[in-house]
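Missing here is one protein chain; the remaining ones are kept as they sit in the complex.
Letters A, B and C name the chains as they come in the text, with residue numbers starting at 1 for each one.
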Amino acid sequence: MTTKPVLAAVDEDAAPLTHEQLRELYSLMASVRRLDSAAVAWQRQGIIPGYAPQLGQEAAQVGSGYAVDRTRDFVFPTYREMGVARAMGLDMVGYMSTHKATWHGGMYNPLESRFAPIQAVVAGSVLHAVGWAHGQTLSGKPDGERGVAMTYFGDGASSQGDVHEAMNFAAVMKAPVVFFIQNNGWAISVPTERQVAGGSVAARAAGYGIPSLQVDGNDVVAVHEATRSAFAHCRAGNGPVVIEAMTYRRGPHSTADDPGRYRTLEEERLSAGEDPLERFKQRLLSEGVADTAFFARAQQQAQDEEEAVRTGIEALGPRPGAEMFSLVFQEPTPTLQSQATAWRKESEHV
Amino acid sequence: MTTKPVLAAVDEDAAPLTHEQLRELYSLMASVRRLDSAAVAWQRQGIIPGYAPQLGQEAAQVGSGYAVDRTRDFVFPTYREMGVARAMGLDMVGYMSTHKATWHGGMYNPLESRFAPIQAVVAGSVLHAVGWAHGQTLSGKPDGERGVAMTYFGDGASSQGDVHEAMNFAAVMKAPVVFFIQNNGWAISVPTERQVAGGSVAARAAGYGIPSLQVDGNDVVAVHEATRSAFAHCRAGNGPVVIEAMTYRRGPHSTADDPGRYRTLEEERLSAGEDPLERFKQRLLSEGVADTAFFARAQQQAQDEEEAVRTGIEALGPRPGAEMFSLVFQEPTPTLQSQATAWRKESEHV
Amino acid sequence: MSEAATALSFAPGPVTMETEPVLHLSMQQALNRALDEILADHPKTVIFGEDCGRLGGVFRITDGLQAKHGEERVFDTPLAESAILGMSVGLAMAGFHPIPEVQFDGFAYPAINQIVCQIARMNYRSRGTLPMPITLRVPSFGGIRAPEHHGESLEALFAHVPGLKVVSPSTPHDAYHLLKYAATRPDPVIFMEPKSRYWQKGPVVVSTATPGQAMLDAGMDDGGSLTGARVAREGRHLTLVAWGAMVARCLQVAELAAEDGIDVEVVDLRWLKPIDAEALARSVGKTRRAVVVHEAPLTSGLGAEVAQLITQHCFQTLKAPVERVTGFDVPYPSGDLEDEYIPNIDRILFGIQRVLEYRRG
Partner (left out) sequence: MSEAATALSFAPGPVTMETEPVLHLSMQQALNRALDEILADHPKTVIFGEDCGRLGGVFRITDGLQAKHGEERVFDTPLAESAILGMSVGLAMAGFHPIPEVQFDGFAYPAINQIVCQIARMNYRSRGTLPMPITLRVPSFGGIRAPEHHGESLEALFAHVPGLKVVSPSTPHDAYHLLKYAATRPDPVIFMEPKSRYWQKGPVVVSTATPGQAMLDAGMDDGGSLTGARVAREGRHLTLVAWGAMVARCLQVAELAAEDGIDVEVVDLRWLKPIDAEALARSVGKTRRAVVVHEAPLTSGLGAEVAQLITQHCFQTLKAPVERVTGFDVPYPSGDLEDEYIPNIDRILFGIQRVLEYRRG
């Protein structure tokens, strides 16, 4: 598969990634891989009730998340974007707390993180990105200073009406939005070929006059460069871009899922292709960008990090029940206040 | 504008329209034009409370409706398809009764007419067409005998998420659906260029792998031939087709609308192009298909018809209130029955 | 919240607000004026929806606002309600105060997912870091002989959704002040406009500062002048509870009942969420009888909630079970049957009669 750049303004001025950046990308991917596998284990151990692994999507997530400028951009994830969160430097205990069932949206601060709350409605936040991006235009900042919204969704989510409405609105309003699709081959048990008519979400973009890129989602550098171009296009005031990163969901849909019911291990092996992490490692080695000592250090760091996050997650107690009431509104209502009072009385009484 | 046929299976075997058929098309258009103008007048006279004129869309509506095989196909209109209804031979008093506020869906029998109830939710029935069409596939009839669903919607409606979901579902399931868009330049006050990103609804079809035709919607023969090809394509088991008929809403959005607030008469004159009825008349004359006597007869017929419909509409009394209750369910509920009883008691008491 | 305060601030007219000018406006004019002032006073406010811009909306509520405040502040969107509400979420996250419109009540349904799962929950989901100061204007209720889906009453649905507040004005004066109040709150408000009342005129005490607002701004109780119900007519024998267009109808009914010596109190609920239960208790505590009137279908309508709140608070003194006079459990009918469907004067009078004649067995 090749990257097909059809952007009006490809970011040609951008310098190629430095060796240090390439190594950083690898470290991030290694951390994500480690944390992801750990989370699956935590679920088995009863530390968290459930998790949606991103195994195999590290390149797509880290490569794109690495392009975000946290001083001005904003990311709108769904529920499987742990790698994006990590690449953007989120508080990972705060991120993982959603899987601990501590708080639905996660315990990180979305405004400071520039990463919207975790979203369980597929395609739910795609329109938010369009609104936020249009807000950049309305705020009257010069082109180069305006933020870009990047929204993440899957091949399955692409079937939702909201995605169409979002692309049309964004194109009509020339809103600076990057629609980032991770086409990982599956929506739970339904394969892309019975989900995405025509075979490609990126191909839909042309119908709205939106430029699009279909990129090898297992090549972190290709993903990063595509994303960087898309951001440059948006920042230049040229409107939205669609990126479709072709990748593969190597794990189950979630820890509650049993892929054996709908695909064989043989099918998995054939379709998954090369492991994005291993592939990038080989490239860095062969190009002399990193040596084995680097990889050992990266591995160690990932392990330390995982342990720190696990400790944080294990330490997370349940939220005080009073938050159920106090966080509904900015200005609480009398009804809700009296419900909170009754709740407190009854729970203390027990 | 040219018709761009990109169908896999264009209906090449179809014989060209006979002179008699061409004359029939004209007569239908003349009837529709007359009835449409009359309905606007009726509203001014207080005979009906409101109406949505189709002035200028006669070619698009008659040309496409004329392709329907009433023994097996089914049409899913919105609210402006009076010309389609007439071309399909509907009971026009039954059709017009919706504008008399007699019954929302109209008083005609949709099952016998093969014309679904009038629909006020824009894009509301697009998905129904997909389900009905998939039902043809499931019913196990051979390709040639299965019905085709044709759904009508506007440039404005094309922005709704349901349209995207419908095109994707139809393409995934290869459902025999013709998506017939009348792009009449306006959705109430919003012009197509601020509605349809990319400029064409037909152009969206490629993204789903659906063949599409953009056709001069003011040329009744071109519209008819495009529709006929689309039906042949569907009947051959090749899945859905998108047709976009480019036309112009010459009148107001409805009798309650004041187009002067958003477009000038000069703009109207420039954008509307040639009148489809007059244009077809000139063609028939110049090709010797019809003479002035024919046009006079057609005009007289249209006038007689209009009078008959007006008489029917004027004679329509309000529906008995009991129908409010009796038509909700096939199997009425006790709650509803007791509400009906209370209603009857209270209305008789007064 | 004191009765005096309630009586004071929303009985429109020069008596209560001597220094403020009183205009004679239709609700359409009052809403239009309110939006104009909001745009002028609050630079982060944006108004958008289908045909809101150049046309000024099919009901002309936004008439002239685009010309005056520019295409960036007041704009048309493509025809997609889910997108209109979904983009409101993003705009709110970016610091704007969106005032979107859905063109008619029945076309809020395509946006319900964004309203319920996003607008109503984002503040909660984000632990208060992403407030949703969105005021959704919905031309609502029936009575104008419109096509299908143009006469719906969605208050029960909205009131059930945690995270939403819901308000409906019944007079031009309330429309003006409640919209100014709602649009400057940090929480999402569904603003249900009774479209059959758009063109009736009434006195509007216009003021740059909405009455009660100053008190609220100072962290004080506003006495319900903006946040509570309103006694639209005082009476001793029975309370009619209504909102939107039904308030005017209930006032008519009260006049008719007065001819028979029945002194009816009319409570205009105004806020459908949160409901001013104290005001209900106060009124029915006095009259000991209540009928709640709404256009929406009976079953699971907001009338059940109102009736249950009254019963809960006034069980000991209530002389008869609360009656509900409402639309039937049928789809809103076509124009010819509208008068049969919407509670009419006769049906409300029958309801009053049932309550008055109720005898414990």
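Things worth noting here:
Here is the rule we go by: a contact is a pair of C-beta atoms (placed from the backbone, for glycine too) under 8 Å apart; a residue touches a chain by one contact, two chains touch by 3 or more.
Quick caveat: nothing in here was measured; it's all calculated off a predicted structure.
Listed by label, the shown chains that the missing chain touches in the whole complex are A, B, C. Per the touch definition above, the residue from B:G65, B:G124 or B:G154 contacting the chain not shown is B:G124. In the complete complex, the hidden chain is touched by one of C:R33, C:H69, C:R125 or C:K180, namely C:R125. Annotation: of C:G57, C:P110 or C:G228, C:P110 touches the absent chain (contact as defined above).
Among A:A14, A:L111, A:I188 or A:A308, only A:I188 touches the chain left out of the display.
Interface note: of B:Q45, B:T264 or B:T333, the residue touching the hidden chain in the full complex is B:T333. Seen from subunit C, the chain kept out of the figure touches residues 106, 109-110, 112-113, 116-117, 120-121, 124-125, 148-149, 156-157, 159-163, 273-275, 296-297, 299-305, 307-308, 311-312, 315-316, 320-322, 324, 328-331, 358, 360-361.
Although one chain is not shown, part of subunit A still touches it, namely residues 49-50, 79, 98, 100-105, 120-122, 156-157, 159-162, 187-190, 194-197, 256-257, 261-262, 318-319, 321, 323-325, 328, 333, 335-336, 339-340, 343, 346-347, 349-350.
The chain not displayed touches subunit B at residues 74, 103-105, 107, 109-111, 116-117, 121, 124-136, 138-139, 149, 161-162, 165-166, 168-169, 172, 323, 327-331, 333-336.
One rule holds in what follows: only the chains that are shown with their structure count from here on.
The distance from the centre of subunit A to the centre of subunit C, each centre being the mean of the chain's C-alpha atoms, comes to 40 Å.
Annotation: 37 Å between the Cα-based centres of subunit B and subunit C.
Centre-to-centre, using mean CA coordinates, subunit A is 44 Å away from subunit B.
In subunit B, the positions touching at least two other chains are 159-162, 194-197. In subunit C, the residues touching two or more other chains are 78, 80, 82-83.
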